[in-house]
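Please see the structure below; I have some questions.
With one protein chain removed, the remaining protein chains of the complex are shown where they sit.
In order of appearance the chains are A, B and C, and numbering begins at 1 in each one.
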Amino acid sequence: MYLADSPGRAWDTRARNRAHRLERAASLANGRNVAPENIVALLEAVIEPGDRLCVEGNNQKQADFLSRALVQTDPSRVRDLHLVQSVLALPEHVDVIERGQVARIDFSFSGPQAGRLARLVESGRITIGAIHTYLELFARYFVDLTPQVALVAAQAADRHGNLYTGPNTEDTPAIVEATAFKGGIVIAQVNEIVDTLPRVDIPADWVDFTVAAPTPHYVEPLFTRDPALITETQVLTAMIAIKGLYAEYGITRLNHGIGFDTAAIELLLPTYAAELGLKGKICTHWALNPHPTLIPAIEAGFVQSVHSFGSEVGMERYVAARPDVFFIGPDGSMRSNRAFCQAAGHYACDLFIGSTLQLDLNGNSSTATKGRIAGFGGAPNMGADARGRRHASQAWLRAGREGRGDNPMPRGQKLVAQIVETFREHMEPAFVERLDAWDLAESAGMDLPPVMIYGEDLTHIITEEGIANLLLCRTPEEREQAIRGVAGYTPVGMARDRRAVENLRDRGIIRRPEDLDIDPRLATRDLLAARNIKDLVHASGGLYDPPKKFRNW
Amino acid sequence: MERFEIKLPAQPAGARRTALCGVVSSGNLEVLVERGGDDAACTIEVNTSAHGFREIWEAVLADFAKRHSAGGLRIAINDAGATPAVVSLRLDQAFETCRSDNP
Amino acid sequence: MSDVIVFDRLFGAGHGVEVHGHFVRGRAEVAGRPVAVIGTWDSAAVDGDLALAVSGAILEVVAEDAKRTGTPRPIVFIADTEGQELSRREELLGLNGCFAHVARCVDLARRRGHPILTLIHGRAVSGGFLAFGMLADRVCALPGAQVRVMDLRAMSRVTKIALDRLEGLAKESPVFAPGADNYWRMGAVDELWPEGGADWDERLAGALDAVLSASRTDGRAAVGAERGGRTLAAQVAATVLAA
Partner (left out) sequence: MKTKRVSYFEASARTRVAALVDEASFTEFCPPELRLTSPHLARLDAPVGFDDGVVVGRATVDGRAVLLAAQEGKFNGGAVGEVHGAKIRGLLERALRDKPEAVLLLVDSGGVRLHEANAGLIAISEIMRAVLAVQAAGIPVIALVGGSCGAFGGMGIVTRLCDEVLMSEEGRLGLSGPEVIETVKGVGEFDSRDRSLVWRVTGGKLRRALGEATGLVDDDAASFREAVIACLDRGITGRDALDDLEVLQAAQQGLQRRRERFAETRDGLEVWRSAGFPDPQAVPMLTADAFNTQLAGLQAEVQS
């Protein structure tokens, strides 16, 4: 018979601790409702030294008011924190570290603050647990990084504390579920408190406090690419992608990166791809934010379904008016969910295609540069073969056949493509012998060089020089020459073995534009279904309302 | 600015007229193609704001001369940091224009 | 130098030139000959109101002289401006259009036979100078006058060319650096009045005589070429004419 080693042990210490915290906060709130001027005191009351704290924010929605409040707390009371959150994107996220209130961070992405963060790490003022992908970090919320306190952002709350997140639900459900069901405290900043919500995204009994922020939470229009800035070279690489990859494999389920290269593909669907007779045969189902550049393809009937990580500023009315395509609630507005969409991108898509700053001779790619600790957010989950996948599709099976050769056990593979120009601006080569990620790992003392997509997951590289199919390469040497063969006039490309590359071309491993019957001189901006933001507004029937900085009318 | 001139052997082009393609702006260039003296060679004068890329220019221009019969052409380039992809495209456009009848 | 001293030195005692804010207006005599005086004062940032005050004054002079016989009066412009007023409202209302209107009025006066002379006192900068001062038949820079588009420090910021490099090149070339003498070398200023030189009233009379005897077409490019400060303008224009 098993005997408990401590018969008198209490099993509800978390609940009791939670009750103490709520008791300390009681005088600062009116039920769940906290006045904005009391928020700093409330944070000081509920947060305990050493807490795991999650401040919601992504590269889109930010709990910015609560972040500003956090840096006003008394460092002698709010200290030794362990930040467990998707991004360190706002200055306040790093300010709180500089104020000495944080001992450790686990996060995914730090884009705009990457330089400051790197300096803090190098000076030993902060310890990084790990830089995760979004999905990994969410997973750890439910294993060993559960927050004690979560500060989240929502569009509105009602008097009971129910939350409406509107189209930008994003990370909120994952954070709140982990926190609320493990004795934690959830504090939500909302843009307004109303009598009746359009719909309930988070039920009130998962939320402890709501505060009406003086200004609406910040949302960055991160996924808007102005078609006016798409170059002829990007049109060319888009043509190569459509003909040499999408049409070739019959890719229907996919995810796109956020660069101009993939925006060009989106804008070529109703024109170039339609002329090739590909409507209905490719690009029907997406895991993708509502990219404005996808509007013409949606209007042309190319797209059947889009599920989104988050929304995009200005796309709300358009999305709501296309409920057949997007995921729309009974209230008529979109519901996004980063965790689910990340899972969808990983398991349910046959292709990820995106861009990078650097690719090495093994096909490893990274956007990391020395002096900046940035992380990759969700890209590694999109750009990796889903080893757990067990359902078949035509594209997945073909990639598997090509990649695994004579392996007697049939198995597919996800298509993972990088689309880059051989040189970026200022003649920076995209192909390098050694990724800057190695230097960064050394200087920051990281366990792993920050690689966005590992070479073993990469299946295709597309440049203006053509497309390389790495699946068909049988030896490491072939693979290296295939990469060099599309690296153009970069030092990596110039060092290619010309005969070996011509061999690969004969075998269809490298295909030049002319091999695909593409005339680069026809790669003009005339092919774009929209040439500027205003064209997108017209294509949307006036439903798309672009942010001010993207307008020239 | 960095300036240099390259002379490459090439098959006669049969150019009919002068052609100018492209505009000098950041990441772009202009290519002026004229008929020169020597039918068996192509001379190219490069004026570029990007320093230290002569080797790449030579490779791009050699491929151009290989791709087309560029003999008898005198080409002048004003460059503001264009990538090889853009350089090749402009060269091809200018070459095509100089051999056409209509401007 | 106060306006009283400047105008007394230029027009002698008893002139009727007054300054209202940044606007100069009045009558005077130069060597016994009546002239109209119009201009801007005290480094004016020329806005629409000031531009329209200038154009309105020109139109008044033209209208008055149209009603009487005799030769039209010379117009003496006083240019002292730090440039155009920078404001969103002025842009919305089309400050450029006001300046174009001023230029039309200057042109009307010229074609109606009014000799036009500009005296630069203080500063003549960019748009404020373009609007009317630069359009005269003859331009004189009073001692200490500054003429420019932009100071070198700001130019260095905008063009991203190092300041010491600009300063070095400015010694060799009149083409971009501030200075009335640079504009003289390039043909846009006709007289540089020296410090402590001859009496201003005599100089002014001489300048007016020069306007009366000179051609009324724009000869600035040729003059700039003669003085070696602007060698291409005349030549390029001639190439266009000959093509």
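One rule holds in what follows: a contact is a pair of C-beta atoms (placed from the backbone, for glycine too) under 8 Å apart; a residue touches a chain by one contact, two chains touch by 3 or more.
Being a predicted model, the structure only gives us computed values, none of them experimental.
Every shown chain that the unseen chain touches in the whole complex is listed here: A, B, C.
The chain omitted from view is touched by exactly one of C:A100, C:L192 or C:A210, namely C:A100.
In the full complex, chain C makes contact with the omitted chain through residues 48-49, 52, 55-56, 59, 62-63, 66, 84, 86-101, 103-105, 107-108, 111-112, 126-127, 129-131, 134-135, 148-150, 155, 158-159, 161, 165, 169, 173-177, 182-183, 186-188, 217-218, 220-221, 224, 230, 232-241, 243. Residues touching the missing chain, restricted to chain B, are 1, 18, 20, 23-25, 28, 30, 32, 34, 47-49, 76, 78-80, 102-103 (touch as defined at the top). Looking at chain A, the residues touching the absent chain are 228, 525-526, 531-532, 537, 542, 548-553.
Criterion: only the chains that are shown with their structure count from here on.
In this assembly, the C-alpha centroid of chain A lies 60 Å from the C-alpha centroid of chain C.
Chain B and chain C have Cα centroids lying 47 Å from one another. Chain A and chain B have Cα centroids separated by 42 Å. With touch defined as above, chain B holds no residue shared between interfaces to two or more other chains.
For chain C, the set of residues that touch two or more other chains is empty. For chain A in complex with chain B, the residues that touch the partner chain are 231-233, 236, 421-423, 425-427, 464, 488-489, 494, 520-521. Within the complex formed with chain A, the residues of chain B that make contact are 27, 50, 53, 55-56, 59-60, 81, 83-86, 89, 92-93, 96.
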